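And now, chain A:
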Amino acid sequence: MMSLYDQLPILVITLPLLAAPVVAVLPGRGKLPWLFATIASALTFLIAISLACRVMENGTIPYLLGNWEAPYGIVLSIGPLSVLMAIVISGASLAGLFVSLGGMDKEVPPPHQPLLYACWLLVMAGLIGIVTTGDAFNVFVFMEVSSLASYVMVANGPNRQALPASFKYLVTGTFGATFYLIGVGYLYMMTGTLNMADLSARLADVADTMPVLIAGGFLMLGLGMKGALFPMHAWMPNAYQFAPSPVAAFFAACSTKVPLFVMVRVLYEIVGHHLGSYGELLSGMMMTLSVIAFIVGSLIAIYSEDLKRVLGYSSVAQIGYMVLGICLGTSAGLTAASIHMFNHALMKAALFAAVAAVVVRTGSSKIEDLAGIGKKMPLTMLGFALAGLSLIGVPLTAGFISKWYLIKAILEIGPLGIFLTILILLSSLMAVVYIWKVIEVAYFKPTKIEIPDARTEAPVSILIVLWILVLANFWFGIDPEFVLSLARSEAVDVLGVSK
Partner candidate 1 sequence: MWIEWLAYALLAAGSFFVVVGAIGVLRMPDLYTRMHASSVTEMLGSMLIIIGLMLLTGWTLSTFKLFAIMMFLFFTAPVASYAMANAALLSGVKPQLADELPEEKRP
Partner candidate 2 sequence: MITVFDYFTLTMVAIVAVATITSSNLFVASMWSGIYSLLMACNFFILDAADVALTEAAVGAGVSTVLYMGALSLTDDKEQVSRGRKILPLLAVVALGLILMIVTIEHPRVGDINAPIHQHVAPWYIEKTPEYINIPNLVTAILASFRGFDTMGEVLVIFTAGIGVISVLSFKPKRAASVSGSELGKQIRGLHHHAVLRVVGKLLIPIILLFGLLVQFHGKYSPGGGFSAGALFAAAIMLYGILEGADRSAHAMPQAVMLKLAALGCTIYTGVGFVCMLLGHHFLDYNALWPSNPKLGQYYGILMVEFGVGLTVTAVLIMIFNAIANRATY
């Protein structure tokens, strides 16, 4: 007999999957489906937290689906980073849902909302499925669940530009997933198994063969497309800009980090050790791309004129940091990347929540339309500014912690590290510029358009979420122990003893 406690690892995926079809058919113009989706997200969030406690005590949790043993059936393998990601995903979903309570009606007509919330749950379930599974093909399946639902959510955006953006997202996403599938195909061809642990063990026999190398390349390419790594990032700013704002808040917090998580699994747990000298070539290429990503991303963000677009390109840059950490190949680098995944989710969710609030009140996210908004919506803009500080990496904020660990990890690798550190600081300076650009317009430019509504502060639900997230940014900036311990134990799990 298995108790509920033993079933928690699977419930974290199946609960939203069970709820999604129900949400799709619920009556009631958006409010009842919203309530249902929120309850499902909240339960998932609680389960994720309880799993995190369990993982911190006992280490990785396995779960056999259908009770078939490892390489024959599918197993879940929930490690420290998995639960961290699961918390990020379900938390982002919860935050996004509260933002949509105040902000969705403005952008998506209520009759269309039930299907949107069903897709919302599917995205959440799919992403959690990716981070918890221990089977290479299962990742593909859940990738498709989450991405198809994401295309739909982007296509529901208020402007017509949402449609080409969604189409571009669809083409890139399908490409990425198919490349991933090709990579899995090559690995399967050489080993005959799909289970990640088994793959790693059996790849030792065929290490250094060309198909394995090509598999590694295809996997990285596919995941890079999904995760919007620099040359493949074109879909992301578009998708964030034209999606409904609450949806953008949800996506920005988690959807591009999940492919990076898979990248960690692929690099460290599957092919990493079996590429020989090519492994360094591969990670060298990825590192170069990531460095270009955070320079170019920040640069474009400075010149963007739409607030959501600024944040989208800033995400491109932040993904550069994470990939850099992942590709360092050291325990410190992996720890830094894991911490940054969590912290970036906190700050981007807060920033996009603020943007959603602005869009609700002004109907626009163009920076020039924000003039004087700082006086009309003081709480919102204060939250935005504080989250922006975290994005820049000011001490006492979460962003500082992640940059601190990243720079520490980079300095370990020798003289190249100093150069990279300078580049990171440069990119942070650019972040100061683009955040300041927004603040300047918001606080110091006179109002151009009168906002007719007398009540100018953002809806309460958005404000609460925004401030919880902002406070969390400071909380995890002052006391990062929870995230650090999970990130460190992940690094120990995949790299052996921490160096």
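Per the selection procedure, all candidates are chains of the complex that A comes from, given by their letters.
Basically, a residue touches a chain if its C-beta (ideal position, glycine included) is under 8 Å from a C-beta of that chain, and two chains touch if they have at least 3 such contacts; residues count from 1.
It should be emphasised that the depicted structure is a prediction, and the values quoted were computed from it without experimental measurement.
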Chain A in this complex touches just one of 1 or 2, namely candidate 2
In the complex, the residues of chain A that touch candidate 2 are 1-2, 7, 10, 14, 17-18, 20-22, 24-25, 63-68, 71-74, 111-112, 115-116, 118-119, 122, 125-126, 129, 135, 137-138, 141-142, 144-145, 148-149, 151-152, 155-156, 188-194, 202, 206, 209-211, 214
